[in-house]
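Moving on, here comes chain A:
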Amino acid sequence: MITFDAVTKRYPDGTVAVDDLTLEAPTGEITVFVGPSGCGKTTSLRMINRMIDATEGSILLDGRPVREIDPPTLRRGIGYVIQQAGLFPHKNIVDNIATVPRLLGWDRRKARDRAMQLLERVGLEPGMAERYPFQLSGGQQQRVGVARALAADPPVLLMDEPFSAVDPVVRTSLQDELLRLQAELHKTIVFVTHDIDEAIKLGDRVAVLRVGGRLAQLADPETLLAQPTDDFVREFLGHDRGIRRLQFVPTDGLPLRSGLTVPEGYDGDRSEPWLLTVTPDGRPVGWVPGDGKGGPEPFGTFRPGLDSMRAALDAALLSPSGCAVAVDDDGRVLGVATRDDLDAALTGAVDGGRPHARPERGHE
Partner candidate 1 sequence: MTWLGDFFGDPANWSGPGGIPMRLLEHLEFSVLALLLAALVAIPLGLLIGHTGRGGLVVVVSANLSRALPTLGLLVMFVLLLGTASIWPVIIPLVLLSVPPILVNTFEGIRGVDPELRDAAYGMGLRGGQVLGRVLVPVALPLILLGLRLSAIQVVATTTVAAYTGLGGLGRFVIDGFATKDYASVVGGSVLIVLFALVVQLGFTLAQRVTVSPGVSRRLKTR
Partner candidate 2 sequence: GGGGGGNPLDTTSAAPSGSAPAGGGGKAVIGSFDFDESVLLGSIYAQALEAKGVQVEEKPRIGSREVVYDQVKSGGLTIVPEYNGNLLAFVDLKATAATTDEVNAALKEKLPPELEVLDSSPAEDKDTLSVTKETQTKDSLTTMEDLAKVSKSMVVGGPPEFKKRWEARFKEVYGLEFKEWKPTGPTTADAIKDGTVQVGNVFSTDPKMAANGLVALQDPKNIFPAQNVTPLLNKAAASDTVKTVLNDVSAKLTTQSLLDMMQKISVNKDEPATVAKEWLTTNGLG
């Protein structure tokens, strides 16, 4: 666990970058620092591994003040990932990853083996090992940066806007990979970003800082979206906050009706206003009006349990019937969630209940 205890940083020119910051980054969790440019995120992060020393207050690593630890020693036990990856251009990929193990005195062979293993873990082919950084794309470089930070298996990882220089598609996949890795490794991660979406997606806890280095709010993402403490946080969260909150409402308990699905060429009861036609192997074709007049109309799908209420609502809004089609991982229809059932679930969620599901990940 990393503890900030009334930490203040004043630069020689008088700028107060961090002001009386007190918070904890719990072991095994991702704590995200988010806030507008210049709010002191980087400064806070770098005080942990003593790249910058706090002016007042103290930072504890598992109860021990970092001030008492020799900086290089401290840093070798803390992974550090930055924006441009900061790879050493004169070393090939495997040597880059093996840097800290070598510093720690591992023998060459062991360090390389470890590096190769990490290369794979971050989703890069072993064939890349001998390449130099300039031969890699931005996303690949960033992966190597993560691998390098993990090389000596440090319990703590500091990440300063690591994904902000890559394009949105790659960024999403890097985020997903980080979450996958974290699910295996359970590091104590402090992650800095100015992108609120990224913060909400990755953070177990999110610390919103305001300019001047003051903590505006510290909460898990759901709470943050539901109960921003003030206008600053509310503004910062953006105008989709209500809809975004639905990401944290699970669809597990949503009742699914099965009576509304009919095979192609169905000719029976037509008392329902809309019916969903499905293929013989269970895939949706489209909504047809109850009276049988009109072709199949568009529909939207969600995966109950896996997807959040946000996806379910979106699916419902795509269907003329107002119902969301529930499908399994193979795209076969499991049933249909009606507008009424969705409404009930939404009201239940918003109305007091504080759901604790992880946000949906890597869907679509």
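Basis for inclusion: all candidates are chains of the complex that A comes from, given by their letters.
The definition used in the following text is that a contact is a pair of C-beta atoms (placed from the backbone, for glycine too) under 8 Å apart; a residue touches a chain by one contact, two chains touch by 3 or more; residues count from 1.
Bear in mind the structure is a predicted one, so any value in this text is a computation, not a measurement.
Engineer: Pick the one that touches chain A in this complex: which of 1 or 2 is it?
Structural biologist: Only one candidate touches chain A in this complex, namely 1.
Engineer: Can you list the residues on chain A that touch candidate 1 in the complex?
Structural biologist: 49, 51, 71-77, 80, 82-92, 99-100, 103, 131-135, 148, 158
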